[in-house]
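Sharing a structure here in structure tokens format.
Complex shown without one protein chain; remaining protein chains in place.
Entry: subunit A
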């Protein structure tokens, strides 16, 4: 045994780093082991061939947990400087809509006819999202009988028992919450708005990363999740990589050891207690606790199914995780002139989701293993806002492309990958004509590439679908919702745990706090 730590953290994505920093801050000796050559996981940066930084997978902050920031001492400014971006709902007809602080206007400055309806709907969803945000900062409460029974969600009592704090909602809001919480985004959005780019943008936000179209039940919940912290999107200056660097620096300065190129192949268990890990090169590291930030199924396999109950293994195996989000990163030698979209708007969060209906239709092909011909896209050109984004000149465009199957018919051949790039480019062309001509380098990451790079099953955004049957007390699966993961001293601390994915940090923080509480209780008993 080479070293002895109080805890090792498997996976150096942002959640692993937050978990390590949280533990180190409490005086524990911690080591993070990351398989890849760089930290960050899905939030890790990359580079184009000319050295220009690339926002490889994740690109915007929507959901970073204030509790994490406070506890790690980042203060109100957060780990890096950010810029709030307007949302620009692209319209193939040119009637683009801009949303700032929850209020839409037409891109040419004229008022949007449905501005008031949108404001009311968005404000309500943000209020409901706030309930979720409060739930995010603690393990889901224990309930004696499981709430897998979704009928329970139609009544306030069981939800209150789950920790939903309804006191801040008025009577009408409470009724409205119960009416829509289990329903689908399509109906809730189109009850208030006519179909078009503005409605489409909400639908796109409801299904980002999901294996679901906006007509699927549960998509109102995921929309609330997306809007939990006000619904804005912020561009971190220096990219997601800077966020990861800041978290890594904080963990290091608190005393955590961070290792890359260290693949864990086994979590060692003795006497029903995790006692360390083994690395691919055979090195063994002893530790009092092991926190795993990989997907839940992979975390179970690291300890071995023999250490789990049969039912738990079955649930973990069957946790749904089919990623649908691909990434297209473009290096541009300049920007096309887009009538009606000046640099300020082009630098916003560009949403290509012309209508709710088209978002739903974009989902259909992926069910049959095919790429959407008219994909839903969230794109950002960070170089318009952040001078560090393209230090050698030109521009960078980062696009999340949905829906793209993880395992397409015929597999991800080179030709299939090129076609995905062309389909995505063609879709962007409809709103940004002339874009293709400016591309000097492109990287396409399919869900399967994302899986290979990070280990997330299916390349899934949340390490496992964020659907009604896989959240709160049943996330990742029934019986394992409170971060303790099988043998004593083994914890799940990544996006597969409550509350879920996004660059948020809540799973890492909450899991570390449970591990700390357990260690303290163990020390008191000893």
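In this text, contacts are C-beta pairs under 8 Å (C-beta built on N, C-alpha and C of every residue); 3 or more make two chains touch, one makes a residue touch a chain; residues count from 1.
One rule holds in what follows: contacts and distances are computed from a predicted model.
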item: Protein name, per the UniProt record, of whichever chain is missing from view ("FtsX-like permease family protein", "Aminomethyl transferase family protein", "Cytochrome P450" or "Xanthine dehydrogenase YagS FAD-binding subunit"); value: "Aminomethyl transferase family protein"
item: Selected from A:83, A:120, A:175 or A:314 as touching the chain missing from the view; value: A:314
item: Option from A:217, A:230 or A:304 whose C-beta touches the chain left out; value: A:304
item: Touch criterion as defined above, residue of A:230, A:479 or A:522 at the omitted chain; value: A:479
item: Contact residue for the chain not shown (choose from A:50, A:165, A:191 or A:272); value: A:272
item: Residues of subunit A (touch criterion as defined above) contacting the omitted chain; value: 145, 269, 272, 301, 304-314, 317, 479, 487
